[in-house]
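Encoded as structure tokens, here's the structure I'll be asking about.
Excluded from the complex is one protein chain; the other protein chains are retained at their positions.
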Amino acid sequence: MLVYLIRRLLYVVPIALAVSVVCFSLVHIAPGDPLVSILPPDASQALVEQMKKSYGFDRPIPVQFAIWLGKIAQGDLGTSIATSRPVLQEITKAVGNTLMLAFAATLIGFTLGCFFGFVAGYFRDTLVDRIAVTVSILGVSVPHYWLGMVLVICFSVLLPWRPPTGAGPGSSAAWVWDWEHVKYLILPAVTMSVIPMGIVTRTVRALVGDILSQEFVDALRAKGLTDWGVFQHVVKNAAPTALAVMGLQLGYLLGGSILIETVFSWPGTGFLLNAAIFQRDLPLLQGTILVLAMFFVVLNLLVDTVQTAIDPRIRRG
Amino acid sequence: MSGAEALRQGQEAGGPAQPLLQVRALKKHFPIRGGMLGRTVATVNAVDGVAFEVAKGETLGIVGESGCGKSTTARLLIRLIEPDSGEVRFAGQSVGSEIPVAELRHGVQMVFQDSFASLNPRLTIEDSIAFGPRVRGVAEAEAVHKAHDLLRRVGLDPAQFARRYPHELSGGQRQRVNIARALALAPRLLILDEPVSALDKSVEAQVLNLLVDLKQSLGLTYIFVSHDLNVVQYISDRVMVMYLGRVAEIGPVEAIYRDARHPYTRALLSAMPSMDPDRRTQEAPIAGDPPNPINPPSGCLFHTRCPYAEAVCQSTAPALAPVKDRHSAACHMEIAGSGHSKARPAA
Partner (left out) sequence: MTAIALPALPPTRGYWSAVGRRLLQDKVTVACGIVLLAIILAAIFAPYLGLADPYRGSIIRRLRPIGTPGYLLGTDEQGRDMLARLVYGGRLSLFIGLLPVFNAFVIGTLLGVTAGFVGGRLNAAIMRTIDVFYAFPSVLLAIAISGALGAGVLNSVVSLTIVFVPPIARVAESVTTQVRNLDFVDAARASGAGPITIIRVHILNNVLGPIFVYATSLISVSMILAAGLSFLGLGTKPPEPEWGLMLNTLRTAIYVQPWIAALPGTMIFIVSICFNLMSDGLRSAMDVRR
């Protein structure tokens, strides 16, 4: 266990390094000069050179990478070209908001997914099962940004309630867990939960079906175990995989929230990315992607570790 | 005349007395990776200095428990695995230096244990058989014609089987197809790696009889790998017993089955069910499992399970020593002056 854990931890180092190489190269695959957006079109050659120097774009690329990496290690993600504020400062608030949204969505998706999955797995090949399967296929096939719009439409047409967008009074700076604010979270979180719900339903249905068809369950029943007892066994056996799927889904949502955040004007990383892309603010883009990817790497590590702790037979990586 | 041409015409130096296959000091070690950085932490000596010869037209049986290296030896002979060291001479010529591996595979073919896994599920039977000749540049029509001939030879009606897929055949039929496929390149030596182990007993007998017939009519030489001592006794002229990657004993089939000299061979034979009460040996059945090949014992590899083990067995590995005419065993009891109490004193 300990050896496995250390190996898994060591494996993170090259991955994290490679991830930062990819993030770093984002600036360099970008066409044109990253300074174009902030320089006046008639900027003199001297001004361009001076700006290049101040952003470090005049050095050889490996040197730029080393400097960049060194700064990151000290928590310096560079300076936003558009706002001239440190990227880290811009990101912190947004990451918190995205995390909040992704957590809420994962929780909803996991709960519903487990419910549908259990019911479907228990009642294989019945009407209930078919409904659950259909729901899960719909969940993974739906363009969630469109679903967000449809939900807004439904509430505004069917109910006299124009669903609000944004993050409530005082925006994200003044978030509190009261109804005044939480109601802003509901629609985006529900919309976002559809994908994890579909995937968790599929996984749990398959797991429960497999476990129930195994011989040891028959043996338990033969020993006189009650349905409740059997249910506990199923939960115990299905939990590690289901939790792992949930963890990974949380990661996907962290990265995939940009579309939902755009639909609902949620002030998270997606919103930030959107701004960074259209203002050609490459340091901001780079920093946001890096932070989200690192979250995902750590999350993967956590999932593996927790899963191994629960079920030592599973050793991934 | 080049080596390749000589092979094709079967008139290499030495004539009939020249062994078809000579194997010297063949070795293959597999590394075991592990630990934090995936370094090689141990090696398995799958084949550890094996040496033997196969005469033209004979059948050499190779027996041993699973994991003794008999299948690895088979794969080394046809170079599906590269040996670490040692020499294989085919028809008097050293493989790799005097004849290329590609030429060797013209003269040597192999039949595998798993009849299903050894046929491509997406190819028809005739395409599978014709593949070898097609690779060697035979025209398609001719290769298919040849495949049909071969199917008839192995007792399958081409009209019924040629266009079928492997999953539509029974295990015995598939193994006949595998034999036909191996024969398609007109080899002189056929390596049969547990060819009947996965078959029912009745089917096994049919396939064995087919093999005997084919050997006579085509003048083939066989190396027959099996863990089944009855089958090996039935089909072999000579038998080689392997234990943990080394040769324990080798000799004519009657000598091995009537007068085995290595305690391991005797233990194997005593575990073999016999119908004849007179043939039952008094030997104690073999005790315990084979030792871990990653951590093999010192000296004689068999000393951990041998009822006659003495100090010398733990310290020195016995060499394969002649017992009688063409019969050798790797046991200190058979080596004069080895220091074992049952060995004859040195001459």
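Letters A and B mark the chains in the order given here, with residues in each chain numbered from 1 onward.
In this section, a residue touches a chain if its C-beta (ideal position, glycine included) is under 8 Å from a C-beta of that chain, and two chains touch if they have at least 3 such contacts.
Quick caveat: nothing in here was measured; it's all calculated off a predicted structure.
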Neighbours of the unshown chain, displayed set only, are A, B
Just one of B:Gln22, B:Thr59 or B:Gln109 touches the chain that is missing; which is it? B:Gln109
Pick from A:Gly78, A:Gly109 or A:Gly251: which residue touches the chain that isn't shown? A:Gly251
Out of A:Phe115, A:Tyr145 or A:Phe231, which touches the unshown chain? A:Tyr145
Over the whole complex, note the residues of subunit B touching the chain we left out. 75, 78, 80, 102, 105-106, 108-110, 112-114, 117-124, 128, 131-132, 135-136, 154-157, 160, 163-165, 167-168, 172-173, 178, 181-182, 184-185, 209-210, 213
Note that subunit A touches the absent chain at residues 14-16, 18-19, 21-23, 26-27, 29-32, 137-138, 140-147, 149-150, 152-153, 156-157, 162, 251-256, 258-259, 262-263, 273-274, 276-278, 280, 282, 285, 289, 292-293, 296-297, 300
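Just so we're on the same page, only the chains that are shown with their structure count from here on.
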Between subunit A and subunit B, what's the gap in Å when you average each chain's C-alpha atoms? 57
